[in-house]
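Take a look at the structure below.
The other protein chains are all here in position, but one chain of the complex has been omitted.
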Amino acid sequence: MSDTPASRPTPRRNPEWSKTLFAVVFILVVIAAIVALFWQRQIGDAWSRMFGTERVQTGTTHIEQYDYGFHPRHITWRVGDKVTISLHNASATHWHEMMIGRGFDDTPYVVGPVHTQFDQDFWDGVHVTMSHAFKVDNFVPNKAIVTFVGQKPFTTEGGNFSPTLEPGGSLDLTFTVPNKPGTWQYGCFVQQFMHYVAGMHGTITILPAKT
Amino acid sequence: MAGNEQKHPFEAEPWTIIRRPAISELTPRELRLGRFGAALFVISQAIPYFVLVNVRWMLAGSYIPAGMNQWVGGLLPTILLVVGILFAWLGVHANLEGRKGALQGWFTVNVLLGVAAIVILLVALTTYPFNTLSHYGSIYVTCLGTAVFYTIVSTIVMLGVIFRSAAGLVSPRTPYGPESAAVTWTFNAVAWFALYLALYVI
């Protein structure tokens, strides 16, 4: 419509933009998008494996649970250090747990095995102090030796060591890193392994004790 | 695509629309076209309000929680927006009579009304007396959020007309800008009035 300003009669810049710049940026962005789409997690994991091991965490490790993932996804501890996991469920709607272990404990199912929990429980025989429990739906100690400070959550039996937090729940687990060096997994198996499938898992690297 | 490239590779694209001596007068046909486009846009944007009112009924029936503040989030923004309809059209008429100052004046008043309505709606969005984890609560905050969004849009459109008028782009012969701004404002006021009725009265 003609209530718009006229165009500048002599343009102040050359509209023939560079083909090379366009092509290079376009191709780079497409490659970056494809790489991010298919290998985002692998690249993140590889990055942490390469550069994360130097950053040994002592003291308190904050772990946030959200739909569906852990933040951070990689933790490095050293055997013999006294550490605290400060676990917080940041989801507004979902219950989440945190198991640590290796391998999978499978239940056979018509479409193939369903991983119900880890095969080997990291917490077996570990002395743990649980404190600041808030909105903990249930807690399965399994074979860990647990001391409760403050309010004791509802404890139950069955399966690996796992605290299950309600939305907004949190707790602290203080323990001395046991002599189980190597790579461990942590994950949430709630809703028949679907949280794990959706990406709610991470890795712990435990370095051998300093000699 | 293929044929003409060899002839004038560097010639710029001819735009019949904006390569025209600008700020001339709008032909009656152009004005009708603009009005029709604005009307189609308003019709399309009225549909989300139907959805909101419907969802409000499907979720919460005619339930209204006790202790609602009738003024904040209810009557006050309604009054501000509805009064603004009058001012908006007064501005449009001022423009048609060539009184540029009056156009800018009425529209400035409307911008202030719009800002006041946005602030009051935002206050209401933070002080409601119920939990959003409820049927009524969730649709209530959604409706208020929608109202805030559209009020921001119609206020910005008003503001734009003031700028355009100052830049000399609005005249009695190019009345489309103020008119479409007034249409947008009226639409927002009426649509919010419907939401107000659905949320507070019925």
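We just call them A and B in the order they show up, numbering each chain from 1.
As a working rule, contacts are C-beta pairs under 8 Å (C-beta built on N, C-alpha and C of every residue); 3 or more make two chains touch, one makes a residue touch a chain.
The rule we apply is simple: contacts and distances are computed from a predicted model.
Colleague: The chain that is not shown, which UniProt protein name from "Cytochrome C oxidase subunit I", "2-oxoisovalerate dehydrogenase subunit alpha", "NADH-quinone oxidoreductase subunit N" or "Iron-regulated ABC transporter permease protein SufD" does it carry?
Modeller: "Cytochrome C oxidase subunit I"
Colleague: Would you write out the residues of subunit A that touch the absent chain, in ascending order?
Modeller: 4-19, 21-22, 25-26, 29, 33, 36-37, 40, 62, 64, 66-69, 71, 88, 90, 92-94, 111-112, 191, 194, 197-199
Colleague: Kindly note down the residues of subunit B that lie in touch with the hidden chain.
Modeller: Where subunit B meets the chain not shown: residues 1-5, 8-20, 27, 29, 32-33, 36-37, 40-41, 43-45, 47-48, 50-52, 54-55, 58-59, 132-135, 137-139, 141-142, 145, 160, 163-164, 167-169.
Going forward, only the chains that are shown with their structure count from here on.
Colleague: Using mean CA coordinates as chain centres, what's the gap between subunit A and subunit B in Å?
Modeller: Chain centres of subunit A and subunit B, defined by C-alpha means, are spaced 45 Å apart.
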